[in-house]
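Below you'll find the structure I mean.
Just one protein chain is left out here, and the rest sit where they should.
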Amino acid sequence: MATHRFTPDRWSNVLGTLPPVLTVASGDILIVPTLDAAGTDAQSVARASRPNPMVGPIAVAGAEPGDALRVDIIRMTPSRPLGWTRSSLAANVVDPDRVRSLPANERVNWRIDAEAGTVQLDEAVAGLDHLVLPLEPMLGCFGVAPALGQAFSTATSDRNGGNMDYRRFGPGSTAWFPVAVPGALFFLGDGHAVQGDGEIVGTGIETSFEVEVCLSVEKGRRLVWPRGEDADHIFSVGNARPLDQALQHATTDMLDWLTSDYGLSATAASHLMGQVVRYDVGNVFDPAYTVACRIEKKWLPPR
Amino acid sequence: MATHRFTPDRWSNVLGTLPPVLTVASGDILIVPTLDAAGTDAQSVARASRPNPMVGPIAVAGAEPGDALRVDIIRMTPSRPLGWTRSSLAANVVDPDRVRSLPANERVNWRIDAEAGTVQLDEAVAGLDHLVLPLEPMLGCFGVAPALGQAFSTATSDRNGGNMDYRRFGPGSTAWFPVAVPGALFFLGDGHAVQGDGEIVGTGIETSFEVEVCLSVEKGRRLVWPRGEDADHIFSVGNARPLDQALQHATTDMLDWLTSDYGLSATAASHLMGQVVRYDVGNVFDPAYTVACRIEKKWLPPR
Amino acid sequence: MATHRFTPDRWSNVLGTLPPVLTVASGDILIVPTLDAAGTDAQSVARASRPNPMVGPIAVAGAEPGDALRVDIIRMTPSRPLGWTRSSLAANVVDPDRVRSLPANERVNWRIDAEAGTVQLDEAVAGLDHLVLPLEPMLGCFGVAPALGQAFSTATSDRNGGNMDYRRFGPGSTAWFPVAVPGALFFLGDGHAVQGDGEIVGTGIETSFEVEVCLSVEKGRRLVWPRGEDADHIFSVGNARPLDQALQHATTDMLDWLTSDYGLSATAASHLMGQVVRYDVGNVFDPAYTVACRIEKKWLPPR
Partner (left out) sequence: MATHRFTPDRWSNVLGTLPPVLTVASGDILIVPTLDAAGTDAQSVARASRPNPMVGPIAVAGAEPGDALRVDIIRMTPSRPLGWTRSSLAANVVDPDRVRSLPANERVNWRIDAEAGTVQLDEAVAGLDHLVLPLEPMLGCFGVAPALGQAFSTATSDRNGGNMDYRRFGPGSTAWFPVAVPGALFFLGDGHAVQGDGEIVGTGIETSFEVEVCLSVEKGRRLVWPRGEDADHIFSVGNARPLDQALQHATTDMLDWLTSDYGLSATAASHLMGQVVRYDVGNVFDPAYTVACRIEKKWLPPR
């Protein structure tokens, strides 16, 4: 299990089948700096262009179509003291006849205190003096190359992951992606210091990070959609528009997960899901929206 | 503050401007038995027809259009030991090309132990022996008469509330509805012993209850959508299809709430909402879906 | 077959179970003046309030739940020389991030020349000197009382018809509605001199009319959604949001129509529909959108 400290000098604006910038073995640990969504690094230097420049692709030796790539997010350390957001709710998350009354949409800075584990506005805003948020880092965009030679902008997401902007994909969680090409070709970037459900101002608190992940191949674990796990939950992730379809994808995937891996009949899975599922809105801003279907582990049958 | 123990002998399948079955004063407490979604009472006797027969309307003296009706849900005591669900995920929550493979959709019984505070399947289902759910009662359908002389089936919901099937509307929570007619005309029923997000099997665990609520008029508090509060959160509720529009309604209402009652500018409200909102899917089954936009009270500015 | 010339002195803003203003026999002809969408009559006098005040309900003797009400639209004669529209595309029909750049939304007058059969702007607008539209009258809102004691605003539509704003419901066409209450309880109003697909400025060219219809009961013709026919086509009408669901309703109803009335198997109906259906967007503005699934009569099997 090697540890790779990798410093990229080029970034990608798509998740696709590109020449790897690095090849690792299954089980290896990767420590990399990530740029913010606009391409700015830890020294506040612009290094790459929008949208969401990615580190990658990282090839994982031995990964083949039909396998799953497991990504354990071990650590995300903010690498500079400033992050930023937009200053208005996005036009698509309010009633259409109210869009005209939304405020100006400008860039706003937030101060990140990595040691204290807090994030707050970098300017005084009336009524928000009390707003000291806990630092809750997450990867806005990560995933693998899609099938068929496709390549998707890092602004959006699909079966291969991508810009899901789902706040549970942070340190301590695990993600799985369906491998569609040899080597899986993993990409990551677009870290957020904090983000509410839905990414409804069009950003989280965008900043640069040092990210540590462990990449492993799970042979023959054929997936359709990304899946995840944290200390207390498992979740299936659907990426699509509208929310209704993203929810259908996530719900169908959870049904498949419970019946294939936990031995439940479709009827038993319905009983369980009907009374215990929780839905999270990852993002309701990007071209594809993200909905997670989540279950507390305590409700899962023994495997 | 009188307490009314009321035993209805007729029920309503719409929320509309009908003759009141009872009139109470603002601040009075109401204790009523509710039928289950199919119209069956505590003695398992069929008393009324589908969908979701309601107790009501209850007129609240002094309520006028432009006021809000505040409903404190004090207590929901299950009044019989059996509840029921459907046995299959609903057709509209899975990918359309997977509908054909859903299991048979039959009625399934659950045992409710009100004293122990638990709910479990009434039959052995492989892999679900461990499934002993905590009793978490909620009102599936409640609300007031809509404006304009309209009357809506208790199968659906709108600005006046109705069949929102949102699990946070349980004991300890408060709901507010926009009053559209003199007396507000309150309806309630369709209690669930437990329900997951989305009501994705088309039911919660449906049963009869004794429900205790306090009804109060908040003069001049003009609302557009239902709002709610529990120990730790406030939430705005949007009812519409698709989920995208329900979410737009809820988000717009929360923006209005923060700017009108908490003194935030639209920009400050955007800063706050962007990083702290949580979205809940009340139901994704009924004709109108329900999405709540929720904020933890600890993030609210002092009023 | 009597002819009723009826002059209403009250109007309704809902389609619901209200006391009839008139009762006719099946096959009778009804000639009535209609107000425009804002409640203004042929003399430009405000007579009733928004939205879309209706003439009705008209009871049709003998109509019972499970029957269909057939409405032949014989004639719509504009009763004043001015109509009006709004001056901007509706916020919900453009990309959300473009709403801010829409023009001011004011009332604009159009001149209607009933004799010449033309409609044109009542003011000079650069680039539109040539715009002399053919008069193509249609009923924006008409239908029957819904089931269950429900009552729906004339701003929206449902299984019982209502504010469908579908331009093929004009003179020479026939509509059928599912009868849900004794007497059917028919309502009509909201005539448009012209309207494009979708009613995307939120109005057609709104004006008052004299309308002549023939109302007949088709016993035992059980319908779910409105249906229609003109010289060359039959069409099923779905009313819902989003467009996807309205289209599902219309498509399902056409499948049912072809299999029940035209003797096709579901497979044969699929063959036919797949290659010959046309979809029309009635409205994409009202609370419920309207989509028609339409087939040219020349492709129908002999009945």
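Note that the chains are named A, B and C in the order they appear, and that numbering of residues resets to 1 at the start of each chain.
Following the convention adopted for this analysis, contacts are C-beta pairs under 8 Å (C-beta built on N, C-alpha and C of every residue); 3 or more make two chains touch, one makes a residue touch a chain.
Bear in mind the structure is a predicted one, so any value in this text is a computation, not a measurement.
Considering the entire complex, the omitted chain makes contact with A, B, C. Looking at A:Ser26, A:Ser153, A:Gln195 or A:Thr252, the residue that reaches the missing chain in the full complex is A:Ser153.
Note on the undisplayed chain: of the listed residues C:Leu89, C:Met164 or C:Ala180, the one touching it is C:Leu89. Residue-level contact of subunit A with the missing chain is found at 13-14, 16, 148-153, 240-242, 244-245. By the touch definition given at the top, subunit B reaches the unshown chain through residues 90-92, 96-97, 99-100, 102, 242.
Hidden from this view is one chain, which touches subunit C at 85-89, 92-96, 98, 101-104, 108, 121, 125-128, 130-131, 133, 194-201, 203-205, 242-244, 247-249, 251-252, 255, 262-281, 284, 289, 299, 301-302.
The rule is short, and it goes like this: only the chains that are shown with their structure count from here on.
Placing every chain at the mean of its C-alpha atoms, the farthest one from subunit A is found to be C. Each chain gets one centre point, the mean of its Cα atoms, and the points for subunit B and subunit C are 34 Å apart. Separating the centre of subunit A from that of subunit B, both taken as means of CA atoms, is a distance of 33 Å.
Contacts with at least two other chains are made by residues 242, 244 of subunit B.
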